[in-house]
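Take a look at the structure below.
In this view, the complex is presented without one of its protein chains, the others remaining in place.
And now, chain A:
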Amino acid sequence: MADSTAKSSRTRDLDKLLERRGPLVGANFLASSETISDIKEFLNVLVVGAGGLGCELLKDLALSGFQKLEVIDMDRIEVTNLNRQFLFRLEDVGKPKAEVAAKRVMERINGVEIRHHFCRIEDKPLEFYEKFNIIVLGLDSIEARSYINAVACGFLEYDSDDNPIEETMKAMVDGGTEGFKGHARVILPGLTPCFECTIWLFPPQVKFPLCTLAETPRTAAHCIEYAHLIKWDEVHSGKSFDPDNLDHMQWVYTEAAKRAELFGIQGVTYSLTQGVVKNIIPAIASTNAIISAACSLETLKIATGCSKLLSNYLTYNGVEGLHTKVTEFVRDKDCLVCGPGVLIELDASVTLKKFIDILKDHPKLFLTGVSITYRGKNLYMRAPPVLEEMTRPNLDIQLFELMDRTPKDIIHVTGAAGKGEKKQSCLRKLRVVFKGLDGVTDLDMAGGA
């Protein structure tokens, strides 16, 4: 009895919130004492990244009642992490971040179970990601976000009316910080814009012209990039530069410093060298804390429906004064990653050639000059000639066979869409479903299209 009192006291405020209805609760909200126990028992949350944001996220989520967490990170702890990645101690340097972060949170918060994965996100099979209901991202690169987004959206299925099927939706909450700035966003694939719908939000990387680096350096960054991009190759023929190798970094710093002296430029330091080469911006602990808090709260709201969600992109800027803004971005309805694509039903006997003819007359496509790709296999390429020749034999093969006898799947086609003067070059996603296969019963196709 004493034990249960102690337990309920820890989530007392949360219990109150989840046991009563309020004016702002979501449509799915069930005022019930079971909600919190269901979250603990059934909800799987993945935290991607165990760095500055990841440490905060794990702590915040564990304290918000989430008990089944997993964390994935490929990095080991470095001394420079310790000022803000508060789950790590000096004696942890060199150990995997995911492992130590999971251990420390479990030590401090009773009942929390955190499985850790010390590997690259690409190393996990796609099925690994299937069991998660919510994926929370604490990452620092566009590549990694784009990958997780593609994986999560890959599970999304649409019904025959192009409405997303709720149970297949993997919600994502994405946090990001850069110095005093940060963002938090909620991605409900099929309902709100996915990462790829709004990839244009990311500013292009600053790249200096190579000839400026080679001939007319004016800044410390120019000297560093010269050593990194030009001098390295000149000296280490064939050996590629590894930004995580300390000797490599030291070499670039030394060369950059020599060049700066030659041109009378001030300001080349080792940390600036790291910053320029690895594109590092100094991390601010409080920015991570603020963004993580926002992400954790949204995760709780997605899980319980206890309040309206952030819709759908929060920006935070603490550089001069403090500014925050929420923007409601819109989906790209033709998004290749999260969009429904055009539903096409086919007989299993249709050859690739016949399929291309069908696309030509399809009322939603009128697609000509078609090239087709399926899960990284190029089934047909109309150009260049070398690829056309290699893929031409596929034209007489059944599409069903080319798709490894998969009853329904996504394929991508490029070509010119539309009629007459309005023809436009395009890249489209198609949901191909084969009809009349024995033993195939699909609930979502039962209505027919």
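Rule of thumb we're sticking to: a contact is a pair of C-beta atoms (placed from the backbone, for glycine too) under 8 Å apart; a residue touches a chain by one contact, two chains touch by 3 or more; residues count from 1.
Quick note on the criterion: contacts and distances are computed from a predicted model.
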If you look up the hidden chain in UniProt, what protein name do you find among "ACYPI007195 protein", "S1 motif domain-containing protein", "UBC core domain-containing protein" or "Large ribosomal subunit protein mL43"? "UBC core domain-containing protein"
Quick one: say which of A:24, A:79, A:214 or A:397 touches the chain that got left out. A:214
Residue touching the undisplayed chain, where the options are A:126, A:262 or A:281: A:126
Take the complete complex as the reference. Which residues in chain A touch the chain that isn't displayed? 26-30, 35, 38-39, 42-44, 125-127, 130-131, 133-134, 142-143, 146-147, 150-151, 154, 166-167, 171, 196, 199-200, 202, 204-205, 207-211, 214-215, 229-230, 233-234, 237, 301-305, 309, 336-337, 371, 373, 375-378, 381-384, 386-387, 390-391, 412, 414-415, 425, 427
